[in-house]
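All protein chains of the complex are present and in place, except for one that has been dropped.
Note that the chains are named A and B in the order they appear, and that numbering of residues resets to 1 at the start of each chain.
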Amino acid sequence: MAKLDSLLALPGALAAFEFRASGELLTQEIAPNAPLDPEILDLVCHMCAANMSICNMQTRGWEAITGMKGFFPVREFTLVGFDWSVVVSSAQREAQRAAGEPTLAPYQGVVLANPKADYEATFAALDK
Amino acid sequence: MIKRLLALDGVLAVCRFRDDGSLVESYGGLATEKLAALSDVAHDYRRMVQGQADQVSMFTGMRGWTPPRGWVVRGEALTLCGVGNLVCVLDNGEGSFNDILTEMLEVSHW
Partner (left out) sequence: MSIVAELLAKPGVLAAGEYAFRGDRFSYKGQMSEEHARMASIMCRATTMGVCMQGRMAEITRSGTGLHKPRGWLLHGADYSICVVANVFCFMRNDKGTVNAVVKHMRQALADVNMDLV
């Protein structure tokens, strides 16, 4: 599982954080001068937890009807905001779930400044 | 006429909004700006629930989900309940939720 400080080293990263499936923020690291605080991240986490669930519902339905596999389970959900994006990942949890582990890791997420955002590098870092 | 919902035990406030979300009328013990915000949220919730119900219907192939009649969010002490273009704030400790919902379903058709 990626360390928060290594996620914060991603291009454009403003914050890295972990949260429960319920949306509750657990831990965070925020870059100096980033316009973020734990209260905002907690809102972000709740929103992303909701959308991760919605996307899993949608991709399950999509795969069942179309037979086009490769979307579910969703590894990352990204919200593209006006100035920044937030990428949240359940990749570690899904790997643990597939391995039959009794406890699952928290979700991880990164807030990125849009001009510098490298989405693919962020996915790869969160998938590790 | 939606004022009659306030007569039910447990109903703290009631709003009716247009299809664009703007507030038509509201009654109850909440400040005007809070009732307008409640109307906005209820309008958004209504559309989201409609969108989710459309998908559940599409994926399951099961009839009866759409159009959704309403939604309920039950908190620790308060509940929000939306039916059609109506939304009510309810006190969990008072009244009968079943009775309130039945009345809202009727009033929403007016």
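Note that in this section a residue touches a chain if its C-beta (ideal position, glycine included) is under 8 Å from a C-beta of that chain, and two chains touch if they have at least 3 such contacts.
Source: prediction; values computed, not measured.
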Visible chains that the absent chain touches, using the contact criterion stated earlier: A, B
Sole contact to the chain not displayed, among B:12, B:30 or B:58: B:58
Hidden partner chain, touching residue among A:69, A:97 or A:128: A:69
Interface with the unshown chain - residue positions in chain B: 37, 40-41, 44-45, 47-48, 51-52, 54-55, 58
Touching residues (missing chain, whole complex) on chain A: 35, 39-40, 43-44, 47, 50-51, 54-55, 58-59, 62, 65-66, 68-84, 87, 114, 117-120, 123
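Everything that follows uses one rule, which is that only the chains that are shown with their structure count from here on.
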Cα-centroid distance, chain A relative to chain B, in whole angstrom: 32
Of chain B, residues touching chain A in the complex: 52, 55, 58-59
Sites on chain A touched by chain B in the complex: 54, 57-58, 60-62, 64-65
